[in-house]
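Here the complex is missing a single protein chain, while all its other protein chains stay put.
After this line comes chain A, so read on.
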Amino acid sequence: MTDTSRGLPERPMSPHLQVWRWHITMACSILHRGCVVGLWVGAVILAGWAAALAAGPDAYASYVGLLGSPIGKLVLLGETFAVFFNVAYTIRQTFWDAGKGFAPRTADMTGAMAIAFAVVATIVTWVIAGGIGAF
């Protein structure tokens, strides 16, 4: 139950995953939320990177070494996907805000396109990174 000790009326909650049938638009929505939380961590990692750079060569080498470790690379791979998926999702939402793209088939298609774009852009980015000897 929502705590109403302050006299606040109960506010609606989001439906949880278990009461939804899996579907592309719903999957995009929950994926977007997951990506947002992942990017929140990514923004903290970015701020930490700047702090390590400012702290000097040794601190920077340690921090980059941490990011270059297997777990670090896995995190960065996830962040790459999250960044590109959110770029696509934001563009999709902007059309929604203009009242366009709500037809079920259009929404399905743009959702699939957002995921496809994120997958392709992530692969391209990491292929380029591999090409310049980043890992």
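What we mean here is this: a residue touches a chain if its C-beta (ideal position, glycine included) is under 8 Å from a C-beta of that chain, and two chains touch if they have at least 3 such contacts; residues count from 1.
Everything that follows uses one rule, which is that contacts and distances are computed from a predicted model.
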{"item": "Hidden chain of the complex, named as in its UniProt record, picked from \"Sarcosine oxidase subunit gamma\", \"Succinate dehydrogenase hydrophobic membrane anchor subunit\", \"ABC-2 type transport system permease protein\" or \"Lactate utilization protein B\"", "value": "\"Succinate dehydrogenase hydrophobic membrane anchor subunit\""}
{"item": "Option from A:V36, A:L74 or A:V119 whose C-beta touches the chain left out", "value": "A:V36"}
{"item": "Touching residue (missing chain; options A:A61, A:L74, A:M109 or A:I123)", "value": "A:A61"}
{"item": "Option touching the unshown chain, where A:I91, A:M109 or A:I123 are the choices", "value": "A:I91"}
{"item": "Touching residues (missing chain, whole complex) on chain A", "value": "1-3, 5-6, 8, 11, 13-14, 16, 33, 36-37, 39-40, 43-44, 46-48, 50-51, 53-57, 60-61, 80, 83-84, 86-87, 90-91, 93-94, 97, 125, 128-129, 132-134"}
